[in-house]
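My structure is below; once you've seen it, I'll send some questions.
Removed: one protein chain of the complex. Kept in place: all other protein chains.
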Amino acid sequence: MDVGLSHYLTLSAVFLALGVFTILSRRNAIVILMGVELVLNAAALNFVAFGKYVATGIAGQMMAIFVIVIAAAEAAVALAIILSVFRNFNTVQVDRVDRLRN
Amino acid sequence: MDPLMTSAIAILLLPLLSYVLLFFFGEKLPRRGDWLGIGILGVTWVLALRIFAHFWTHDTPIEQSWTWVEVGRFQVDFGILLDGMSAVMLVVVTTVSLLVHLFSSGYMWGDRRYSRYFAFLGWFTFSMLGIVLSNSVFFLYVFWELVGIASYVLIGFFFHKNSAADANKKAFLVNRVGDFGFFLGILIFFTAVGEFQYGPLFAGVEQGMIGGSLWTWAGILLFFGCVGKSAQVPLHVWLPDAMEGPTPVSALIHAATMVAAGVYMTARLFPLFSPDALLFIAYTGAITAIFAATIAIVQTDIKRGLAYSTISQLGYMVMAVGVGGVMSGMFHLTTHAFFKACLFLASGAVIHAMHHEQDMRQMGGLRHKMPITFAAFLACTIAISGVPPFSGFWSKDAILGAALAFGMTDGHYLPFIFALLAAAITAFYMFRIVFLTFLGEPRNQEKYDHAHEVGWRMATPLVVLGTLAVIGGGIPMLGMGWFDKFVQDPGVEHGATVHATLPAFVDVAHAAPQHEGDDQQTESHGGDQGHGTSADVPESMHPVDPHNVDDAHGDAAAGDHGGGHDVHHTAHNRAMIMSIFAAGLGILLAWLTYGRKSISSAGALAAFPGVHKWLSNKYFVDEFYNGTLVHQTLNATRFAAAFDKHVIDGIVNGVGAAGKAAGKLGGLTDEWFVDGLVNAVGDLLRNIGNWLSTWQTGRVQNYFLGLVGGLVVLILVVRAGWLS
Partner (left out) sequence: MEFPIWMALAGMGVLGAGAVAFARNVVHCAFGLLFALISVSAMYAMLGADFLAVTQVIVYVGGILVLVVFGVMMTHKVEASSLRTELVQPFAATLAALMVFGLSILTVVNEAWPLLAEPNPAEPTTEAIGRSFLTDFLYPFEFASVLLLIAMIGAAMLTREKPDGGGIVIGPEDPAPGDERGDA
């Protein structure tokens, strides 16, 4: 069987679903961050797959590069925030940080 | 615009300006502004003289109107009419007003409301001039009312005195009765003819747009205004009480000008009166003349005596117009204005000198102390008694002549008889006043000692008016008959037959009105006109509209004068003789009773106690009115008040209570029902809010779940086809 567009898209869907699950269900903030990275990767993979099978030009790969750039910036800031939260609340369990409750 | 019209407008508005300036700034001016009032009146007087001079030689009226109100077909214009009659009136009003202003600066000096007084004099003068200058019955009425206000304010000038406050109310209310009729008359004429301005109105009436008894009654209603304003019987009752006002006011308003407005009005609106209406007018005037004269005999207050004299003289004037002697009526108005004003001012001087004593029984012998006043008073008394060659003789004589001619041609002799009797009585009571006040021995020595002659401010008007009283009728050597240049009797054209000593007379035999169309008729029927039968006279007495006079009529009239003129000549001569005789009789009786005391007044009193009681109680007219009208009105008032208090207020209170009860019910409803609803809604919302707030877990993951869920839903909605 030849590997076609749909294979990559399916793989991307799997990453997406697992990433969403991680975000929704894990306690540890760092793990949630990892889930976000999974989702971003899924999207980038999608872009590149389309870039090969559907689109002409380099646009797909460019998008993926920018996704990586954004992900890097975002990870840095997110970790900074998690660190601050850790300093203030002494925990990284997100279900503990609910000061805005009710 | 004609320069004379400009003068007329200035004449009208300057006194108003005087009122405004004095009312607001008078107190701040030096001498409290009396010079301002006098000055403005002086200017007004000069302008009036200018107009008078014009009409000495010209006879074409000058008229101008401005649109005042225009609503659809209804239009009212404000206009000014200048003709001989108004020119004379202008001079009369401004002269007397100016002199009264001057007199007041002496008489009223020191009064608390000195400026206000002069302001009101200006207001009055403005209103009176408005009556004179108006060219429509509408504005005649407007200014009529304004003059009434001025009278009210001035009679009640000493309002802190109850008697003065009562008097001005009485004056206003009695005038109101007359004005009511006046207004009804105006409305009837307007309904029939559709015009307010004199020219078109007279023309309409002439064409017969109103006829029969309606015409007569409308005219009588109009005349009611005169009855009120000019104090004719039975609406004369306010004038004696009006003496509560300051004496210069009495001189100006209640002797010379305002009361004369009724006569002026009747003369002006002459074409609006049917022959029957004119008869009514004649009788009213005649009865008034003799009625008031009899009351004047027994008066002890000098001002009251003069007041009744005024009423009597006004009756003369009214009667004159009624018998068709418009010229003589207006002439007497003029001469009367001068000598009556003088008499009042002189009495004011006496009262002033006697420290506000008005009872003649306390006076006597004042001629030594107040020679100028005495001279003026005496001159005017001679004039009013009708002694030639004083002015009053000419005017009274003219009236008597007209009355007698009327009797001879019409068969109604009563006016003449009353007038003649009144003439005699007038002479009597006027000289009685002279004897009691100035001659004989002083009856109150203390007051006599304090009496002094008046200063120049008060003396000057006396002298001027006294002189006018003497020469106002004309100077025999220099030519008489100046008055008919200005006012003509109906049926006579301007400037016709100026008799050497007699004014021209109504040409009773003139059967046709002076119109172009009719002129041909007149000429062709020249022969017929000569026999103007007595039966024709009432219908034929159409006035000559001054607007229509021109020389084309000269021939027609001249041709007729032959016939009708004889009647008048005869009447006039007879009347002259009889009037001189009557005057002499009156003076003689007065001298005998009060001068030489040959006839005892006390004795006469004892001999005719009933008569005296009737006279001194003014025939109980006031008491009659009081008992009937006043009393019934008060009863009605009381009933209305009780009704209002118990019935109306009861209803109102009941409604209020019902409203209160309804309010309470509403309040309860509001509490239970409405508030219940509101609270229920509030509770519901609170519960919803509480439930919703449980969604705020504060946990980001929960929120993200919501986000994902929403995304899923969105996709499903967009791609709904997959589900099927």
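The first chain written gets the first letter, and so on, giving A and B; residue counts start at 1 in each chain.
Please note the rule applied: a contact is a pair of C-beta atoms (placed from the backbone, for glycine too) under 8 Å apart; a residue touches a chain by one contact, two chains touch by 3 or more.
Being a predicted model, the structure only gives us computed values, none of them experimental.
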Neighbouring displayed chains - absent chain, whole complex: A, B
Missing-chain contacts mapped onto chain B: 699, 701-702, 705, 708-709, 711-712, 715-716, 719, 722
Hidden partner interface residues of chain A, rising order: 1-3, 5-22, 24-31, 33-35, 37-38, 41, 44-45, 48-49, 51-54, 56, 58-59, 61-62, 64-66, 68-77, 79-97
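Everything that follows uses one rule, which is that only the chains that are shown with their structure count from here on.
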Inter-centroid spacing, chain B versus chain A (mean Cα positions, whole Å): 109
Chain B partner contacts - residues on chain A that touch it in the complex: 20, 23-25, 32, 94-95, 97-102
Interface residues, chain B side, partner chain A - complex: 693-694, 696-701, 704-705, 708
